[in-house]
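A single protein chain has been omitted from the complex, and every remaining protein chain is retained in its original position.
Our next item is subunit A:
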């Protein structure tokens, strides 16, 4: 598979040549903590691109219509809406603050003119409606143009208000707030293919929600041990299957992935206090119900390679992201050093393993010391599932072509930010003589992490979050 560093230049044909398109965000070196991007997500059509940051804000970019006079230039993404999704909260009982950082954003499929997305911080999920207004009504009977109420006795004639155009206004309003269902920190949300339900996962539990109902959720996974002393594993990510609305997957800090089927008839629950068969009970309002524990349908785990075992084996096997392919046939997991592709029909081992930055394996001790070993990288699929992408350090990100088996290392930096400039493959030198244009492992900047990336659902457009900047790259149109 891929070796350390990046491969050579793409030869053409099916190989993608990535070019710089845009960069959003402040240029100065002093990065405000609140501006650090914490999640990036395209919507189902790819026309909208949402980012969340540590300050609790959501910024949505919209792709402009393609300019007919410049057929080779793809539509650019410009700011469409900005709003404060979450505020810092204070938990008086536990005497601690709840961070406003947006952990995840997930779009809902568009059903009418408005757009809906779910955004979550550590504790609370919110459903936001983003709608456009480009007309306003004038000529009300009961109020003035200023909005002051008119005295009804003065009204002698009725008129029909007329709609007049106005400057486009994009409004974001919170439509649902799903709160108080998570004791631990929410790491994932995922919208079901039924478009009516979604799941939210924290360190120890996964809850199922109906989008219309905020005061109830069903607990579908609970790995909290009866004795917290026995806690050795936490949930790190979860996602619904893209097509099968009863199937979801969740990953753990020990490197296992569990595929679950909510229809499972062999429902048994060692912890539940409910007895008897039947569908999950609905208890009174404002309470969660622990549904019967689902038996894991399939457990995916690769046996540890004894030759590479170290004290850090468990930490680096901890899965930071799990994503189903668009086809639903595969899923991809990201651990500290690699990306693995799994066939859902084979639990014993992944069908592909791609090394992201193998040169870090000998540096694990230092990375443990500076806590980088705990960094959680995300990964994403290309629209056709033939390519996958994930981030690394030094603002590098890695692309793997599953068909050609080629990989490339690219960099998100302002130096390579001329419009439509091709990105030059980067290479990390692992030892011996450093060639020109290579960078040595010790020179890598571990503060420049690319943790969050997103790929347009249909086209070869990618969004890469580099701390407080958002880079957009596109493939070269021949």
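In this section, a residue touches a chain if its C-beta (ideal position, glycine included) is under 8 Å from a C-beta of that chain, and two chains touch if they have at least 3 such contacts; residues count from 1.
We adopt the following convention: contacts and distances are computed from a predicted model.
For the omitted chain of this complex, the UniProt record lists the protein as "SERTA domain-containing protein", which is one of "UTP14A small subunit processome component", "SERTA domain-containing protein", "U6 snRNA-associated Sm-like protein LSm1" or "PAR6G protein". Contact with the chain that does not appear here is found for just one residue of A:232, A:327 or A:443, A:232. When the missing chain is restored to the complex, the residue among A:117, A:331 or A:364 that touches it is A:364.
Only one of A:301, A:314, A:343 or A:438 touches the absent chain when the whole complex is considered: A:314.
As for the chain not pictured, it touches subunit A at residues 4, 33, 90-97, 99, 123, 179-181, 183-185, 203-205, 215, 219, 222, 224, 226-234, 236, 253, 273-274, 283, 286-290, 307-315, 318, 358-359, 361-366, 368-371, 374, 430-432, 441.
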